[in-house]
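One protein chain is absent from this view; the other protein chains keep their places.
The chains carry the letters A, B and C, assigned in the order they are written, with residues numbered from 1 in each.
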Amino acid sequence: MSLRVGVLGATGAVGQRLIQLLAPHPDFEIAALTASESSAGKSYREAAKWRIDAPIPDDVAEITVGATTPDDVPDDVDLIFSSLPSSVGAEVEPEFCEDGYVVSSNSSNGRMDEDVPLIIPEVNADHVDLIEVQRDERGWDGALLKNPNCSTITMVPPLGALDEAFDLTNVHVSTLQAVSGAGYDGVTSMEIIDNAIPHIGGEEQKMESESRKLLGTFDGAEVSLHGMDVAASCNRIATLDGHLENVWADAEEDITVEGAEDAMEAATGVDLPSSPERLITVFEEPDRPQPRLDRNIEEGMGVAVGGFRETTAGVQFNCLAHNTMRGAAGASVLNGELLAQRGYI
Amino acid sequence: MSLRVGVLGATGAVGQRLIQLLAPHPDFEIAALTASESSAGKSYREAAKWRIDAPIPDDVAEITVGATTPDDVPDDVDLIFSSLPSSVGAEVEPEFCEDGYVVSSNSSNGRMDEDVPLIIPEVNADHVDLIEVQRDERGWDGALLKNPNCSTITMVPPLGALDEAFDLTNVHVSTLQAVSGAGYDGVTSMEIIDNAIPHIGGEEQKMESESRKLLGTFDGAEVSLHGMDVAASCNRIATLDGHLENVWADAEEDITVEGAEDAMEAATGVDLPSSPERLITVFEEPDRPQPRLDRNIEEGMGVAVGGFRETTAGVQFNCLAHNTMRGAAGASVLNGELLAQRGYI
Amino acid sequence: MSLRVGVLGATGAVGQRLIQLLAPHPDFEIAALTASESSAGKSYREAAKWRIDAPIPDDVAEITVGATTPDDVPDDVDLIFSSLPSSVGAEVEPEFCEDGYVVSSNSSNGRMDEDVPLIIPEVNADHVDLIEVQRDERGWDGALLKNPNCSTITMVPPLGALDEAFDLTNVHVSTLQAVSGAGYDGVTSMEIIDNAIPHIGGEEQKMESESRKLLGTFDGAEVSLHGMDVAASCNRIATLDGHLENVWADAEEDITVEGAEDAMEAATGVDLPSSPERLITVFEEPDRPQPRLDRNIEEGMGVAVGGFRETTAGVQFNCLAHNTMRGAAGASVLNGELLAQRGYI
Partner (left out) sequence: MSLRVGVLGATGAVGQRLIQLLAPHPDFEIAALTASESSAGKSYREAAKWRIDAPIPDDVAEITVGATTPDDVPDDVDLIFSSLPSSVGAEVEPEFCEDGYVVSSNSSNGRMDEDVPLIIPEVNADHVDLIEVQRDERGWDGALLKNPNCSTITMVPPLGALDEAFDLTNVHVSTLQAVSGAGYDGVTSMEIIDNAIPHIGGEEQKMESESRKLLGTFDGAEVSLHGMDVAASCNRIATLDGHLENVWADAEEDITVEGAEDAMEAATGVDLPSSPERLITVFEEPDRPQPRLDRNIEEGMGVAVGGFRETTAGVQFNCLAHNTMRGAAGASVLNGELLAQRGYI
């Protein structure tokens, strides 16, 4: 099987990671790349200032970049990956869906819309059938499916494992996020050298709402948000890749360190081409996981946890994932694979 | 008035900050410096590899460093500042106290001992009279007084202000701590470039216990710990100075953002030579305070706060203080000034 | 004496340093601030996102920013400081000069023009009279005077001292430049964390030509470039402020380490309000100067040197100066003071 895929926003930080993942993909063939008007007409090599520390795939480099409109994407493209600024995504993603394209999107627009599935395949793959509701309501032949924010993706697999075993009630999470999460030009060097920034616009709200949708229940018609209370505090630090998070999870049931670790190690993955062999890796060393040492775990698709301590009402721990791989490009690719597996393409 | 003071552990990162503060001090005159055996007999200039970005005070530079024993400190020294590794402090500080010296110590040993006052003058100056209990019990002419850990000092003034107004019940705190907190050689460059370390040995326990002692009640005989629950998660990041902390404070009473900010701005200082004019500065910009921009507020002796948001059970905010000034050397100097003011010297 | 001064490009990285220097200046009073069209009409507080780790001067903060045209600057302004992008400077600086304003400019446009004095007061203050040639040729009542590039300023005072004593023939220089030299947004965090960039557009050419003009001879009619050969290689590294440079200087005469150090220590300054007490400070420690420890020497207006070694044809050494103070804003202020002292205002 080989599906023809397109990438919207192919020159950005996440777009480049999408290219890195899609170029050698066994089932997908890159057939269209789009970017902003100023890049349209250029070769990808010219349009993308390639910033990944691995060579640009030679055949992709020669593709001519189009503008981000359905007109610039061939009709025989089966699947679209989208990593656009949310304002652009909000405008053009529906146009693609109306034109019949199935879109796996990393853009933040519309994630909390009632008829838009927000999915981490290992956590809530069953929500994918919300697409049927979406198609009914919007009259689309295509479909729009979202992956959550990179900081949300990092904590939800471990939280999902705890919730299944112990029933979560309250979550506090503090993040130490890498600069790549803001895109290539998002954080200037003068802002972050010898510094940290205790604010990322809208990020706390995303973590607080998206996590409850991901762990919510889909009854075939709608997704009910999980009832837990989530409070997030988000910080930018001087790391290139890898979001590290301190989490306190309170639960109905008592949680021991051993119980928490067991629950996380038992979290099963899914059978998709880009799935990590082990979804959650538990470190016993108290100072792990660390961004530089552990972000590439499972080729960047795993989640690493450690630092467990029992608290009065539950357990605290740290978690880490590669924000542009597991947290963005890899998340979209996984969702694209899920769409294919479930017959939505 | 001019008191003759000595500094134990004068060559370390905090020791150098002590020298920087004491050399121009209006009331204190540096009369003795000690360090490890290998430094004894050298000039301070030679023994201390001076690493502060301001010149070494010339007259101090010529002082001959002694070993860290009472024998190497003149009898007419009135007050001792101590910033020793805790294992050394645990051994030699009592020897100085037995010999009649009054010791204002930044070392972590003994902070939770029942008869040792642990003090931030603006928060619990009244605990200083625990010295009388200490002298009774230990038969000392001298005295031992401690300031808390740098990460504790950063959050307790804001928490104290909230507690007075709203009665705290639960605190979660996540820290982003500067490398200077580990001493000059404490964190290697390979550990921290493009990285963060989610563990600082013993630090979480210190924050959880010291904060409850500082906000506890002294009845003339003993200090009762505050009943709130404190859960801390500590991280090291690539900043030179300034500990940034994300705090969630839950309270008996409802807390509004405005109420929290008012309470903190109303926190009064004390009338000591090194007190900041304003103890707590509230920032309205959501991305402040930041370590590089705000750590020197009030000449490094203030606490900066910002990022207030109401939560289900209270309020969340960020706080920042200069860890080797307000959080260590400046804290010890303030406590020395308090000891002088209260007649313990 | 109090001169009314204006600042063109007041919101940029160098513009903010100009404000920091001019606000407390004994002889200058800030009377006008300009920036790009999008900032015009706003208060300076609003227009400038203040990024210096010292408070914004309150009275300056309330000034309304104008557009960068002579119309938006009062006629009674005596002296203009300019720190504009070179393309903008090339267009508007002549307009100000035609309108009679005297302009001390840090912008790179026109520095090598034959009738434009390029000046470091301690090195070639006599070149200032090239203004008379300029006024003759251009028919201006005003005048345009330039300071060199920040990387040039760092090495030319030491080179000038050597040249006077030993007659330089060849110079090789390699730079390690701070990110602030590119302006606040000039270097992204993803470009520089765990990285260095061995290229700064046009910088090598500036160092190679400007240094020869600065050390050239002015005969009352024109400046003859110095005959030495200068080869520069420029790098950006992850420092906030302070350009560090490795220099090899070959000379006609033999140079010993002692001779080189003596020549530099003997370099005299000038009697201007912002002059450093000591122009060049020689470090004997082989690992100094270092950016973080030594960039603020002489309140950021000194040059630090060290690491001298004799070579086959001369001497090698390292030099350092604060690039936005000594190397830019402070350089322009010094030149403004020179213009006032010499009666050009």
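FYI, contacts are C-beta pairs under 8 Å (C-beta built on N, C-alpha and C of every residue); 3 or more make two chains touch, one makes a residue touch a chain.
These numbers were taken from a predicted model, which means no experiment stands behind them.
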| item | value |
| --- | --- |
| Touching the absent chain when the full complex is considered, from A:78, A:93, A:163 or A:194 | A:194 |
| Candidate in contact with the missing chain, chosen from B:194, B:210, B:261 or B:298 | B:194 |
| Per the touch definition above, residue among A:69, A:86, A:169 or A:296 touching the missing chain | A:296 |
| Touch with the omitted chain, as defined above, among C:66, C:117, C:142 or C:306 | C:306 |
| Contact footprint on subunit B, counting only the chain that is left out | 13, 51, 179-180, 184-194, 238-240 |
| Interface residues of subunit A (partner: the chain not displayed) | 51, 53-54, 193-194, 240, 292-294, 296 |
| Subunit C residues touching the omitted chain (full complex) | 172, 174, 176, 193-199, 201, 204, 229, 231, 233, 235, 237-240, 244, 246, 248, 286-293, 306-307, 309, 311-312, 316, 318 |
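Here is the rule we use: only the chains that are shown with their structure count from here on.
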| item | value |
| --- | --- |
| Chain whose mean Cα position lies farthest from subunit C | A |
| Intercentroid distance (Cα basis), subunit C paired with subunit A, Å | 47 |
| Sequence positions of subunit A contacting 2 or more other chains | 193-194, 238-240 |
